[in-house]
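Of the protein chains in this complex, all but one are displayed in their positions.
Chain IDs A, B and C follow the sequence of writing; residue 1 opens each chain.
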């Protein structure tokens, strides 16, 4: 049975991708955030460009910070955004 | 010509002396705050008792902190009070 | 008490401070961040990640409350379009001791800057706009509390 995860984008990641959120079907080969990033890069030039440099990105799984090595597990939402600048 | 200085007291120094302020005539032999304290001690038992332990007292000459060794100079007001406890 | 709010609505520093004081302690510290006029800025657009914001701010407040024995913490962060001079963020901490209240307030702001999912876009008077980049000084300020 295939699971899916909701991917949400913020700030310039959202603007440059031109999308707030998208669904991603988790195949058996997808274990970590890095695995998702690799597959997302196939969705187009903007995806490939933006997602290639993970040093400029931050990640959260179900609203907790993670890294590219973080295991998706049963997470329902992956957020991808630039370093935060509030306050 | 004799000069005089106004001495003002605060907090428990004021309460235990039973006086807010008093005049003190500065004779030629009076040069420092310590000189004044020595002569003030003659004004009664409360004066002698309270003014004997300068470690418990703070001093200001014309509203600037001084020490027993501070020279009176042309100061018009000497304040004697306990360590401050505002804020 | 821990109170965390996000939204476009402005806050009232006086009443928020009173609320915190009501929970005890004689020392109330607060910090307000405003949209600073740099001569070229028209407004800020504050975006956030609603599902995560509450969790992140609450988490910071809980750590501060435990580590500095606070009676109460309030964090309010505005989002949306904010003109020059408008309030952005308020942190209020209540403690028995002034050092604890002030340090905790400083800690919360430092952590908020590097952890809470807010992003600022600067809209300039000439019509251009630009996302604010993270600053090394903010990263360093946040790290100091780990030592």
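In this text, a residue touches a chain if its C-beta (ideal position, glycine included) is under 8 Å from a C-beta of that chain, and two chains touch if they have at least 3 such contacts.
All values reported here derive from a predicted model rather than from experimental measurement.
Partner chains of the missing chain, restricted to those shown and counted over the full complex, are B, C. Here the missing chain is touched by one residue of C:4, C:29 or C:115, and it is C:29. Contact between subunit C and the unshown chain involves residues 12-15, 17, 21, 24-37, 85, 88, 96, 98-99, 101-102, 105-106, 109, 141. Seen from subunit B, the chain kept out of the figure touches residues 8, 10-12, 60, 63-65, 77, 79, 81-87.
The rule is simple: only the chains that are shown with their structure count from here on.
Farthest chain from subunit C, judged by C-alpha centroids: B. Mean C-alpha positions place subunit A and subunit C at a centre distance of 27 Å. In this assembly, the C-alpha centroid of subunit A lies 74 Å from the C-alpha centroid of subunit B. Contact with two or more other chains is made by no residue of subunit C.
Shared interface positions of subunit A, defined as residues touching 2 or more other chains, are absent.
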